[in-house]
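Only one protein chain is missing; all other protein chains are in place.
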Amino acid sequence: MTELSQSNTASRSLAAERARKVKAGLRRRHMTEKIFRGLGIAAIVAALGFVALLFTDVLSKGIPAFTQANLHLEVAYDPAIIKLTPAPVREVGQSDAGFEQANLKWRSSLVLLNWNKVLEVAMRKSAPADYDIDTRQLLTIPETNARHILRERYVEDPGLLGKTISIDLVASANVDNWVKGNIDRDLPDAQQQLGADARALTDFFAENGTLTKDFATGIFTNVDSRAAPASAGLAGAFMGSVYMMLVVIILAVPIGVASAIYLEEFAKKSRLTDIIEVNINNLAAVPSIVFGLLGAAVFINFFHLPISAPLVGGMVLTLMTLPTIIIATRAALQSVSPALRQAALGLGASRTQMVFHHVLPVTFPSILTATIIGVAQALGETAPLLLIGMNAFVASVPASPLDQATALPVQIFLWNGNENRNFFEARTSAAIMVLLGLMILLNAIAIFLRTRLERRA
Amino acid sequence: MNSLVVVGLLLVIMGLAYQSGWSRSRNLATPNGIRVHSRPQYHGTLVALWAIIPMLLILALWAYFGGDVIRAFTLAQLPADVAAQTGQDLQATLQRINALASGFGVAGDVQPYEQAAGEALRQFQFTTFLVVIAAAAGTGILALLYARSKITPRLRARNNVEFIIGLLLLACSGIAILTTVGIVASLVTEALRFFTFVNPLDFFFGTVWNPVFSSTEGGAQGQYGLLPLLAGTLMVSLIATLVAVPVGLMTAIYLSQYAPRKLRAIIKPIIEILAGIPTIVYGFFALVTVGPFLASAGDIIGLDIKAASALTAGLVMGIMIIPFISSLSDDILNQVPSSMRDGSYGLGATQSETIRRVLLPAALPGIVGAFLLAISRAIGETMIVVLAAGNSPVLRGTPLEPVSTITISIVNQLTGDTDFAGPQSLVAFALGLTLFVMTLILNVVALYIVRRFREQYE
Partner (left out) sequence: MDVMAGKVKMTQTTVESAMNPTDAPDRSIRIQAQDVKVHYGAKEALHGVSIEIPDRAVTSFIGPSGCGKSTFLRCINRMNDTIEGARVEGLIKLDGEDIYDPSLDVVELRARIGMVFQKPNPFPKSIYENVAYGPKIHGIATSRTDLDEIVVSSLRRAGLFEEVKDRLNEPGTGLSGGQQQRLCIARAMAVGPEVILMDEPCSALDPIATAIIEELIDELRANYTIVIVTHSMQQAARVSQKTAFFHLGNLIEEGVTEDIFTNPINKQTQDYIMGRIG
């Protein structure tokens, strides 16, 4: 009994000693805890800060590009300047090719006319009377393709001859920069892009309403242009991207879903399926540029598919997105409860019937979401497309997936490399906004569809 | 027009076949109450498959060989002296004749022989088309009849159809394998061709990268030393990892251990937005905003930082892989059983002690795997470095100067060039092979580690 009480007091004092030690360390430990937690918050703030910085940066640079300086001119189609035979009419017995040649000849004579003169007259009419500016400087105010626009108007409607109509023209990139204040107005003449007279005239136009800043519809409706940067638009790149996404959807979705079904539902665990599985996981992590090399070597060089074509781009992106879709679909299939499978099999359904009639419909929302996210990923991919020639300059909207085209992200890359940095920084940001907008839209659709479908299921 | 006819024909025969199979098996069932093994749909599908496959085969053969046949025919129609032309001229003549045959016509005077050949070609194209169509339709119908005659109550049509579906599914999953085979085969063959120009030792251990694009045959071919590019790649990836690992890991820890559920539900998707932004956007951000910012910040503290440098690219790439590390680490931290955490709390550990001394060691293998995957992604990343690393393939020790990477050089050497004749473009494949092997090793190791980790706690 005494021994026990002795050991009791001993253990009591030991406990007190320990308690003292624990207490001694508490302050330091709680400090460490606070620091650690603070680090966690700092990391999150940093990550969120990056998101915010990136978006505000792109937005602040891109939003000004959605307005653009436009000139509103009264253009007179003066017969004294426009001297031209009437357009050719198809003669009896003339072949398609023959007619086309005649047409071509007429058009080249049309091109040779002095359309700049027409433009110049119209511009001087809006300027103060007897404003002293030489023609070359005057013509730096509208975009270089202004004369083509005047000409095309005439081709559309030859009846304009002798009439005066009002036409809206895009002002040149330099004028746009000047009006938006992107250029330091106090810079000496030698460093200015516009001549002194042209600057003064621009300011005058802005005051008298000949020049206004309007919403830049050209960004959406025009194709890329090197000669006339202010009229460069995304229409061509957009269609290129649309074709590629179509190819990806047509190829990647059925193949991806089919492989996932095979691997998850039919394949017996064997060496082969093991290899396929490891292989797919690795493919998902292969750098995208390697897929570009594959495309260049196999599709272009070996099968001689057309270079710069959205079809090939879509095929390369398909191979790239396949693993994503397969992995996501398998995950969706795995999450279907075994009870459903057993119920179907128990009723005498074959394995195929079970999968296609019961399992697949249940997983449809997840598969759809995975697919859209995969497609969105493919939409933003740039590197592999550079290797299959989709960075070519294409000044038309591709009419089919076999025509030369570029894609939205590649267009961003190309614009970013343009020498007219001042102007194209904004254009590029605008293009980025369009691309990000599309991706956000796709993701929003995915989320919307998933919630809709899951609620119904 | 022609393709419409073909598709229409295929559809019609498919429909016919399905219908006949369906009705025949239906009729089997009705008279004397025999049990038919499969339902009529399956019989219909089976007959349709029987009919369609030989038709597709014939059409595929024609698609493949048709062009050559037509070309041979056209050549045979031409006078000997014209047919003896070579290259461009012959091509132009053939195009003119094609244009004549299609009825579009050609500009300028038409030679009589051209007119005749065009006429003959038109006739020939028409007849061959009819013959092919007829052959396809005929075989299709024969196959249909054969398959139809095989329909008996005991025919296991459903099993047969399912077998074919199974084959199709297998073929689809084979595409993943084919892709890998294609990657390896194309990289290896083209890289080997490159090594016939340049000694592999000079490539792998060369310290100078200077691929001269020279028009003079066999003359200066430039130097293809991998090391400057490899050093640049590793430097940028290292910087990226140094940025992303602390931020990503701490984010994951905070979100999975500290943040209340509601906060987590908001913040996690926002950070994952970073993963969905196209890399070209990061590249632009690096080039236009981060680079100039770093350069002026360097000015203030007296450091000469170039706007386009390893630091700029690495920093932005680090931002890009933050969500990658954070969501993988988050998953892995969540997989550590909560009994570990309870055990530690029960002993009086604070939250951070529990995380640092129990959770992280327990999750270490998985987190290392996540890091490796992130590094592999950084090594293979292209657009950020193309825009912001400056493309200066020189061995340097400082991250403040421009560098070049493997991916930059691939883009530079191959862009717009598809005639893989010289080492200038072939080197892209040797670089690609190097890149592929590096990332593959990292991925295999990482995936293995992660898999082992998951099994440990399952």
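The chains carry the letters A and B, assigned in the order they are written, with residues numbered from 1 in each.
Here, contacts are C-beta pairs under 8 Å (C-beta built on N, C-alpha and C of every residue); 3 or more make two chains touch, one makes a residue touch a chain.
Note that this is a predicted model, so its numbers are computed, not measured.
The absent chain, not drawn in this view, touches the displayed chains A, B throughout the complex.
For the chain left out of this panel, the touching residue among B:24, B:341 or B:377 is B:341. Residues of chain A that touch the chain left out of view are 4, 7-8, 11, 14-15, 18-19, 21-26, 29-30. Across the interface with the omitted chain, chain B contributes residues 260-261, 337, 339-350, 353, 357-358, 361-362.
One rule holds for everything that comes next: only the chains that are shown with their structure count from here on.
By the touch rule above, chain A contacts chain B in their complex via residues 22, 29-30, 32-33, 36-37, 39-44, 46-48, 50-51, 53-54, 57-58, 61, 95-98, 100-101, 254-256, 258-263, 266-267, 275-276, 278-283, 285-294, 296-298, 300-302, 307, 319, 322-323, 326, 350-352, 376-377, 379-383, 386-387, 389, 391-392, 409, 412-413, 416, 425, 428-429, 432, 435-436, 439, 443.
Per the touch definition, chain B reaches chain A in the complex via residues 99, 103-108, 158-159, 162, 165-166, 168-170, 172-177, 179-180, 182-183, 186-187, 189-190, 246-251, 253-255, 258, 267, 270-271, 273-274, 276-285, 287-289, 319, 322-323, 326, 348, 350-353, 355-356, 373, 376-377, 379-383, 386-387, 407, 410-411, 414-416, 418, 420, 428-429, 432, 435-436, 439-440, 443-444, 447.
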